[in-house]
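Before we start, here is the structure in question, set down as structure tokens.
Every protein chain but one is kept in place in this view of the complex.
Per-chain numbering from 1; labels A and B assigned in written order.
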Amino acid sequence: MDHETAMQRDRAVTIFEKGQAGRRAFSAPAIDVPERSLDELIPARLRRKSPARLPQVSEPELVRHYVKLSRRNFDLDTGFYPLGSCTMKHNPRLHERVAGLPGHARLHPLQDPARAQGALALMWGLERALSELAGLPHVSLQPSAGSHGELAGVLLTRAYHAEHGEQRRTVLTPDTAHGTNPATVTMAGYEVVKVGTNAEGGVDLDDLRAKADRDTACLMLTNPNTLGLFDPNIAEIVRIVHDVGATAYYDGANLNAIMGISRPGDMGFDIVHFNLHKSFTQPHGGGGPGSGPIAVSERIAPFLPRPVIVRRGGDGTNGSGREFDLDYDRPKSIGRLRGFQGNYGCFVRAYAYICSLGAAGLRDASETAVLNANYLLARLRQLGVTELLPPAYDRICMHEFALTGGPMKHELGIRTLDLAKRLLDHGYHPPTVYFPLLVDEALLVEPTETETKETLDAFAQAVADVLREAREDPEIARNAPYTTPVRRLDEAGAAKHPVLRQAL
Amino acid sequence: MAEASYPSDLLYHPEHDWARLDGDVATFGLTWHAQDALGDIVFVDPPAVGAQLSANQPYTEVESVKAVSDVFAPLSGEVIEVNQRLSDSPELINEDPYGDGWLLKVRIADASETSGLLERDAYVATLDE
Partner (left out) sequence: MTRYTAVTDADRQAMLEAIGVASVDELFAGIPQEVRAAAPLDLPDGLGEAEVYAHLRELAARNTSVEDEISFLGAGMYDHYVPALIDMLMSRSEFLTPYTPYQPEISQGGLQVMFEYQTAICELTGLEVSNASVYEGPSALAAAAYLAKLTNGRSRFVISRAVHPHARETLVTLCAGYGMSVSEVPVIDGVTDLAAWTSAIDEDVSAVFVSQPNFLGAVEDLGPLIEAARSHGALVVCSADPLTLGILEAPGVLGVDVCVGEGQTLGNRLDFGGPSFGFFAAREEHVRRMPGRIAGETADVDGRRGFVLTLQTREQHIRREKATSNICTSQALNALAGVVYLSWLGREGLVELGELLAARTAYAREKLAALDGVSLLHDQPVVREFAISLGVPDLAAVRRVIARCAVDHVNPGHPLAIDYPEYRDGLLVAVTEQRSRADIDQLAEVLGRALATERAAAETPSGGAEA
């Protein structure tokens, strides 16, 4: 290990292994009320016998530990994340500032709505904007993430069919679907039926016609799909589904390609979910939080989760004196998916983003996302990369494209995984790997609109460099990375003998 | 096991399971193709001795780092022995899928069910599709 970096030499030590008995960062306020023995207040038998073995550190130790730890992370502010299906676009700091205003950040969710009019007005404004983007009239901001929004959508479908005295059994989903779709379907009590993909990368219409029947509750898909391709038959697909009385659900994970250009409601969908942590700049936070609002058609609206935000007469003459309110009187509602109103902190950020961009800016974002993706693909072609990593489907892509590493594996003896690990040494987060499952040795690339042409050029060059290096010596990529805080990790070992907490 | 191999003395199920017959006792396991597709196997939890298996039905799952897969019974029968070494060393399935990586032994219920299984060449042909 002659070439160890400083960070590699710095071995991982958890906060539990630091500190000493008696150290503390917290000073409890003095007890200013009459002292009572705890035994008097809470019987001893209900009380804790041995304390939780939390760390004992001073404040400087605590700060140093976590700041040093942060430096072992790559992040979007630092570098490029062409992660297909994730939409890693720039996170403006303005959003942190406004979300941190005490009027937003320190507002209790059960505050009297009359004294939370700013929050309700903001949520109303966000709903109207999302409604406009979706082309559907009614919105709920409640779901906590995209997959939560999907679950809402399928439960809404269930309620809709029950209202019509029907109990359907299956949900159709394309075999290119994101993993969350099938899991959601099972949790909602339905069976997954997979629909095939045709040679052009779109839904196989014949297969769809064969499988859509009176047992079908819903079709769930995303357009553009997970291959980054817009299905030109989308209107026909939705018609087939509606003809058998099923609902059509649109997974909004790929909305970044079509904002202001095409609307799921116009394509005929009944339910759409948005990922505020994708197209709307909610920072990913290393894996959450997110938010997954849904927009629905008129016929689905009665079943929306409660409460619903309503706008009463602004002049207060209806007696409540308030312009916005939370309406719980929703007899057909599916109920609740979580506590309170949803991830308001995410709403503030998304709302600020929409205010910043406006109609023209949102359209610009999508146009630029699609332009950047197509340009990056063209650049990779120019550099000869696509001879070893050909596009899975040779068409104009939308905001992302899928490459297959099959030829690279065959000719150079390195896999998509090895390419990804070697790209880490070049200072990039690699694209999404091994998704969609339909594509062999898949690499799914989504640059987003906030990257410059220079970054795209540099990334394409880095990929070309890795391939050229592999042609001479494939072992280098196979053992990459070399310069990251740790090198390739034993994932099989972690799963075989799981160690899921610090031994104390 | 680096090289694909499919012993000719075994019978194969299209879902990538094999059976070795010895009188009325059959040994079951996963084929080379199955362990190769799954990658490093990390966990398998077979049914207990005495459990009844039905041909063509999944009787357990095998888990690798990247996937979980159903394991299908090639034949019906009662479980009489389970490979205990797999709980500590599931990687035996990768290293020696037809030998030390065997899953379990059953007393088969109906010998005629073997007609539903494939000979080695027929099974290998399905892999090329």
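Keep this in mind: a contact is a pair of C-beta atoms (placed from the backbone, for glycine too) under 8 Å apart; a residue touches a chain by one contact, two chains touch by 3 or more.
Being a predicted model, the structure only gives us computed values, none of them experimental.
We take it that only the chains that are shown with their structure count from here on.
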Inset, instruction - List the centre-to-centre spacing of chain A and chain B in whole Å, with centres computed as mean CA coordinates. - result: 38
Inset, instruction - Using the touch definition up top, name the residues of chain B that touch chain A in the complex. - result: 39-40, 42-43, 63-66, 90-91
Legend entry - Residue ranges of chain A touching chain B (in the complex, touch as defined): 434, 491-492, 495-496
